[in-house]
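A protein chain is absent from this complex, but the other protein chains hold their places.
Per-chain numbering from 1; labels A and B assigned in written order.
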Amino acid sequence: MSGAAISFSGQLINLFASVILLLAFAMLAQRRVMPLINLFALQGATLFLSTVVVAVSTGQHHLYWSAGLTLVLKVIALPLILHRLVRRLYVKWEVESLINIPTIMLVGIGLVIIAFNVALPISQLSDTITRGTLGIALATVMLAFLMMITRTKAIPQVVGFLSMENGLFLAATSATYGMPMVVELGIALDVLVGAIILGVFFFQIRDQFDSLDIRHMERLKDL
Amino acid sequence: MPTLLPIDTLLIAVCAWLAVGLAGLVAPRNTRFIAKTLFPAGALVGMLVGFVSLGSLGAAPETAVLAIGLPDLPFHLRLDSLTAIFGVLLGFISVGISIFAAGYFREGEGTAPGLLCLEYHAFLASMLMVLLADDAYAFMVAWESMALASFFLVTTNHQHAEIRRAGYLYLLIAHVGAISILLSFGVMTANSGDYTFSGMRGQHLSSFWASAAYLLALFGFGAKAGLVPVHVWLPEAHPAAPSPVSAMMSGVMLKTAIYGLLRVSFDLLGSPIWWWGVVALGVGLVTALFGVLYSTVQSDMKRLLAYSSIENIGLIAVGIGLTLIFHSYRMEALAALAMTAVLYHCLAHAGFKSLLFLCTGSVLHATKERSLGKLGGLIHRMPWVAWLALAGVIASAGLPPLSGFISEWLLLQAFLFSPGLPHPWLNMIVPVAAALVVLVAALAGFAMVKFYGIIFLGQMREESLKDAHDAGWWERAGLIWLALITLCLGIFPSSVILRIDAATRQLLGTGLSERMADHGWWMLAPISVERASYQPLVFLAVIVASVLLGRQLVHHLYHGRTRRSAAWDCGYFFQGPRAQDTAEGFSQPIRRIFEPMFRLTRHFPTARDTQPYYSVKVEDHFWHWLYLPLARLVGGISGLITLLQGGRIAIYLLYSFITLILLLLVARP
Partner (left out) sequence: MNISGLLAQLFAIVMALFLAPLLTGWVGQCRAWLQSRTAPPLLQPYYMLHKLFHKDVVLAHGASSLFRVAPFVVFGCMVLACAIVPTLSTDLPFAPAADTIALVGVFGLARVFISLAAMDIGTSFGSLGGRREMLVGFLAEPALLMVIFTTAMISQSTSVATIVETLAHREFAIYPSLAFAGIAFTFVSLAENARVPVDNPATHLELTMIHEAMILEYSGRHLALIEWAASLKLYAYSCLGLALFFPWGVAAGDSFPAMLAAIPLLLLKLSIGGFLLAVIETVNAKMRIFRAPEFLGTAFLLAVLGLLVRLLLETRV
């Protein structure tokens, strides 16, 4: 019953996973754009550390590559791109939420409970050192989803999308020590390209509507 | 000469209460005789009931058959530990209320005192009969007499239209509930034709029918207890009734509904299914949160207490739900812990809530005011009532060292074990539900500070309050009795739990006494000392000692000089009574934070108003979302039925004739 039964590296991984979950909640509650991007970078950094610990403790070499990819892409490249976008688009305004924050938080807690319970039988099938964190990974994905649903501005939605990828990555690491390298590289490239394309879209949207509020796009339907 | 069994004594008590009530009809207008002779006599009978029930806790069940009622349908009666624990509650609480009532009822208020005396004692007698009943027939007869007696008591001041309306609403919901209870009993007899409870225990219902019986019972008894959404009668009926009646209804009558629910879910139905507990837990949580939120925003002192009763019933339902969950997973020791919390809270709530209702009665008599906005500063004029009410307030807020804390503590201890449940969803959701219980308790503290602070503290909000007088000796004696019960329940939890244990053991097969017995009477440690313990006596002793010692030391080492001056208030010059918080102002944070929970109608002053004012009216969502549409639907359907009305007697005879023929065709042997 006690935590001492889990090895030290396992404890570290659990700690990092918990921090990732906490950061997911922090992102859900963050109203402003810039801190949101920083939180995303922090989440990436925690994911990087967690992957490194898994790599060291299990000796899975390809995980070093995954960790490096995470570091380069999610901690450095994407936050930089997003920062640039925010500066260029002059959108350092407050992010508004559709529902008020305490309600979102309560929904978030509900999602965590669902995720933990759904993941429990799956993680019992796995025998990895990290299997306990599968529930957290699933919860992170769900929280990112929730964030995308509740936000009305474009950039926070993109951050939500990227954060969801963080959750997926964590899930892959915890269930099977990561996806095959090819898949991982592919996803990484997809995310990068996706972010860039979305960046281009932002400029287009802003030119069109003078705003990045995606509620304006509700007008884009057949009449 | 045959020995007098406890059950016979209780039956004599029923008769004695009825006799006292009937004696009131001898001289219905002689207030002095009725108040100073008959009500104290009723209190003596209550004392008898209390002690006899206390004595029969843990004894073997006794049964009796009374050959009254219809031929071939005698009343079966039974006195077991569950009955006894609620008998203790009924007996001892009624003592305090009857003594108070002796000083309370006066001439010229609604119903003649003699009639009131009859209704009151018939109410008591029928509640005792409800507890004793051992077959569905006797139970329903007693249950309906209880509802009728309390209906007449609620409408004592029937000259007011709103009180009549409250009474009818109460009667309506009471009967909807009674039908549901009847159906539940019907399901439990399972076509055997045996309406005795022992017959029902012998039935082995399929899980579908058992669930149906449970849900019907939950609805039926919930309607009497005030569970959401069938709570609406409670905040109307309690303020309408005279205060001793409110106290009796809130303190004792609601508990008979809890008794019924316990009897059906644990005794008659045998083994529960886990989701029964989840339903009770969920309904209880909603009820508790709803009750406490609405109680914080009330501006009428008796409505505030009525909503607080809803909250407490909700907490009891939470406890029942937790017990059912543990019981269904055969975790009997934990079920016993939760059950002890339930029974303890029944006793505690009966004590402090009737105490508070009686205090509002004294305030009402002294000031003729029920609205919080017109009270204030009464501690200067009514010190007895104020200090005794403080005991009720602290207990009701669930604070140590008084009674309300013990049951909440036990309930939280039970919650603490819920992660051990062998169900993957429950073991995560149920612990979080404990946080809601604490929120409810803390909000109850808010409501109680509002109640006490606005009535008894501060400056008097009206000139007329200066003439208020303290309660008379009869009233004080009643209040002191109930405050003593509250104190004893708070200070001697182990002794009380060892008594309650008989009922727990009867329902669950195990109790807490094995683990509690060797810790001594001053220590409450339901599982083990290492796990959790609480010594209320040390609490009280340390606090009292530091108050006295601190005072002595300060006076001895320094001085005790005091002077009087005007209040400072940061130098603010206008310090009249209007500068204080109003009842509405005090609860403003609640309205703001929990705004979606209320149906608010507000008027804000604008810049152009010549006579600016602010008003807020808080209404119940359920009333608008559930009851009014339902009432419209019923109205519409009954409108259709009027089409059948022809007015000619021949047509009515034709209807009867057609019905007869149809029945002959349909009914076959």
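Operating definition for what follows: a contact is a pair of C-beta atoms (placed from the backbone, for glycine too) under 8 Å apart; a residue touches a chain by one contact, two chains touch by 3 or more.
These numbers were taken from a predicted model, which means no experiment stands behind them.
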- Kindly state which of the options B:A434, B:M597 or B:V616 is in contact with the chain not pictured. B:A434
- Query: Among B:L116, B:M448, B:M516 or B:V618, which residue is in touch with the absent chain?
  - Reply: B:M448
- Out of B:I320, B:L334, B:A397 or B:A468, only one touches the absent chain, namely B:A397
- In terms of residues, what is the contact footprint of the unshown chain on chain B? 376-377, 379-380, 383, 386, 390, 393-394, 397-400, 405, 409, 412-413, 415-416, 419, 427-428, 431-432, 434-436, 438-439, 441-443, 445-446, 448-450, 452-454, 457-459, 523, 525, 529-535, 538-539, 542-547, 550-551, 554, 557-559, 561-570, 572, 575, 577, 579-581, 585-589, 592-593
- Note on the structure: Hidden partner sits against chain A at residues 1-6, 8, 11-12, 14-15, 17-19, 21-22, 25, 29, 101-102, 105, 108-109, 112-113, 116, 120, 132-133, 135-136
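Heads up, the rule we're going with is that only the chains that are shown with their structure count from here on.
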- Query: In angstrom, rounded to a whole number, how far apart do the mean CA points of chain A and chain B lie?
  - Reply: 50
- Task: Show which residues of chain B lie in contact with chain A when the two form their complex.
- Result: 424-425, 428-429, 432
- Note on the structure: Interface with chain B, chain A side, in the complex: residues 109, 113, 116-117, 120
